[in-house]
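Notes for the one structure printed next.
Excluded from the complex is one protein chain; the other protein chains are retained at their positions.
Presenting chain A:
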Amino acid sequence: MSGREQILGTIRRSLKRDALSGAAREAAEARLRQHPVNIVPARAAGTPDERLRTFEHWATFNHATVARVAAAEVPQAVADYLTSNNLPARAVMAPDPALDRYDWGGRPLLELRRGLPLDADRVAITGALAGIAETGTLVLASGPAHPTSIHLLPETHVAVLREADVVGPMEEVFDRLRARYGEGVMPRTVCTVTGPSRTGDIEQQLELGAHGPRRLHILLVGD
């Protein structure tokens, strides 16, 4: 008997039934198809403006920094952030076409490379699929526009998030994923990132920058 049969057989014997069938099976299938929403915290609700404020509040609470800027100011805001943190004006940028709408050429001193990150890269610039207001969380989906390692290897991550992409609760991200990839389909990774990398493993004291970025800076871009 295969391990599979053995495990499924024991489960069914313990539950005192055969494989699900009839109405019970249909109900379980319907649940997967309909994926009903459970309880959504009230703090995730609100007008678009309130959502932005909620996002900013919780992102900051979780040790990210947030700056609200207009689209035309994005390259300048990145350059300023790097300068003020004594970081080199050099970064690896995700090959995300959504980032092409900003006038990077207008900041010739900002040296950008598009593509996969190298271990030596100190700064990464990426877009984001969405922001979750409820917890101040960034949502990063893998794909040609976004290698997963780009938001993990460099010590500093600057994420460019459009205001229109800030949703209330996590459930709204799932709706967007289903609309983009199809029902029940996910890209290889969907990383939800709340603040920079951290550890409390030495005497339970918070230290930032364990394996991932030490700094997470979010540019919240109005149109």
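Note that in this section contacts are C-beta pairs under 8 Å (C-beta built on N, C-alpha and C of every residue); 3 or more make two chains touch, one makes a residue touch a chain; residues count from 1.
Operating definition for what follows: contacts and distances are computed from a predicted model.
Missing chain, UniProt name from the options "Iron-sulfur cluster-binding protein", "Succinate dehydrogenase flavoprotein subunit", "F420-non-reducing hydrogenase subunit D" or "Branched-chain amino acid ABC transporter permease": "Iron-sulfur cluster-binding protein". Contact with the chain that does not appear here is found for just one residue of A:46, A:75 or A:95, A:95. Seen from chain A, the chain kept out of the figure touches residues 2-4, 6-8, 10-12, 14-16, 19-20, 24-25, 28, 31-32, 35-39, 41-43, 58, 61-62, 95, 115-116, 119, 135-137, 142-144, 147-149, 152-153, 169-171, 174, 177, 184-205, 207, 209-213.
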